[in-house]
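Note that this complex is displayed minus one protein chain, with the remaining chains in position.
Our next item is chain A:
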Amino acid sequence: MMRRLGTMLYPIATLVALVVIWYAAVKLFHVPAYLLPLPGDVIERIREDFWFLLHHSWITTGITLGGFVLSIVIGVPLAIVLVASKTLERAVMPWLILSQTFPKVALAPLVVVWFGLGLGPKLVVTFLVAFFPVLVSTIVGLRSIEREMIELARAVRASTLQTFWHFRLPLALPNIFAGMKVSVAFSVVGAVIAEWVGANAGLGYLLLQANANLDTGLLFAVLVALMVIGVVLYYAVELVERLVIPWHSTIRLQNPTA
């Protein structure tokens, strides 16, 4: 516990330093509040509008989680299919890669045109932003199996399904989790983009409102809320990872006493 507190001290020290610099800069250069509010003002704004922010955060968290879950339930099986079929991989993979090169922000309005304004299109946009890391790391994980491990599976006469279930999939889990951690952070971005087009609630919508009204205080409050959502979800995934693959070296070597 003490060690845990010790390691937490470093990021907190960084935060304090940044806030101090922020404060000093605003005071020193007389930055007007509509450009950069004081840290204290932002905190005050969060306190004032706490329930309001929480309501919108809740909506954004829902979209984030929905898109993230979609990324997993579509990304992982898609990866499995692509690894299983060389033909399909050759036909589909280049286009999937290409799809990642153009900005998803540009796709969002199109998705709205196609699917309307409900929850569905927002989940689609979030999914489009977030699924790729899951897909790629699952493919890498399923492929990176040692030759001798495959030979072992064959020597004990495991069927294709058994080889997948007892060897390939569990061995791919560390990679899948690595992809999920990137994906969950992308999901927050995706949800905000989704709310930029055709939403009347959520943190993305609030960002646009705050921007239009030059309400920099609110803007910063929303950014803080997004940060909190991102960090909480990231560590939630990491917690699940610890529970699911306690045997993996990245987890074992972090706390040798456990």
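To be clear about the criterion, a contact is a pair of C-beta atoms (placed from the backbone, for glycine too) under 8 Å apart; a residue touches a chain by one contact, two chains touch by 3 or more; residues count from 1.
Keep this in mind: contacts and distances are computed from a predicted model.
Its record in UniProt calls the unshown chain "ABC transporter ATP-binding protein", which is the match among "Polyvinylalcohol dehydrogenase", "SWIM-type domain-containing protein", "Anti-sigma regulatory factor" or "ABC transporter ATP-binding protein". Checked against the full complex, the candidates A:19, A:119, A:158 or A:208 give a single residue touching the omitted chain, namely A:158.
Against the chain not displayed here, chain A makes contact via residues 146, 148-149, 151-152, 154-158, 162, 166-167, 170, 245, 247-249, 252.
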